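The complex appears here minus one protein chain, its other protein chains still in place.
After this line comes chain A, so read on.
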């Protein structure tokens, strides 16, 4: 807490006095020009607030559950089931947010640069259709799969790597186009990704003229099996949490969102970096598409509709600032969990889905308002 030794001074005598001043738990330290600056007024990590909100929401559902339903939200009350917690519910909570969570990790990085990505839901749709068509089984319960997209070309029962690469390329191309448009034509990210949102949805519908693509190979279906989506979500979250914290990629992502002009003046290749960030967001949307289509065993042109907004909401609830420069993967993961808990809690309380959406909307707006407050008062505190 007291890192008094950090107080640096050029002249020895002031060094000592500063050291004494700080280590003697003085409430304030005199900063430059005699202005007071409190080193202990370290901003709390925003993730802490999000985590508290998550706990609070769980407690609310627990209390409401006990009062209204006579059942526990969090703890195991089932006869014959073992364990202290209601693991079935916890699994469902995490499972249902993990696919959109994967998208949210990409969107988080885009938002940190000060941008926005509205195209991820449509990229999910297009990628699911295209990747799935390369993952179809040639044989369904002994009958040939005559409705497979590439049956005439004999492109069925392909090895798993083919749809994976095709899917990844879809995401990279779509995200790359987003990034190139934003970085080099200087149009607002909102417009560029809105264009991609419409275009990619069009591609999804055009690919099979609206027909769903079903019956994947066993190896493809295994990607969406059981808790596999949660595992993929966790791995991706950890990779990008580390990348944002410990690599140049992360540092430049924050720098661009914080002050793009300063980043450019400091020699950061802003345009190139933006292309990379949007491409990664596209790639992660493609990963989500593969997991989603594998889990559902089918791909439809309307898949992933509105996922972009849910992903943005997860990030925003998780403390990622829409004005850029602030936020973290941990925050977004917590935001995703809040999302999952609310949906699960409403189901648990047997409230209709209508209310879920109404509350979801209110929470998104509330999170942005909170972020605005944090910025205003955070800045004036100094």
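Everything that follows uses one rule, which is that a contact is a pair of C-beta atoms (placed from the backbone, for glycine too) under 8 Å apart; a residue touches a chain by one contact, two chains touch by 3 or more; residues count from 1.
Throughout what follows, contacts and distances are computed from a predicted model.
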### Message
I want to check something: the complex is missing a chain, and I'd like its UniProt protein name from "histidine kinase", "ATP synthase subunit b", "Molybdopterin-dependent oxidoreductase" or "ATP-binding cassette domain-containing protein".
### Response
"ATP-binding cassette domain-containing protein"
### Task
Just name the one of A:182, A:263 or A:367 that touches the chain not displayed here.
A:263
### Omitted-chain contact residue, chosen from A:254, A:278, A:307 or A:348
A:254
### Message
Considering the whole complex, not just the chains shown, which residues of chain A touch the missing one?
### Response
3, 6-11, 14, 18, 22, 29-35, 37-39, 41-43, 243, 246-249, 251-252, 254-255, 257-259, 261-263, 265-268, 273, 276, 325-326, 378-379, 381-382
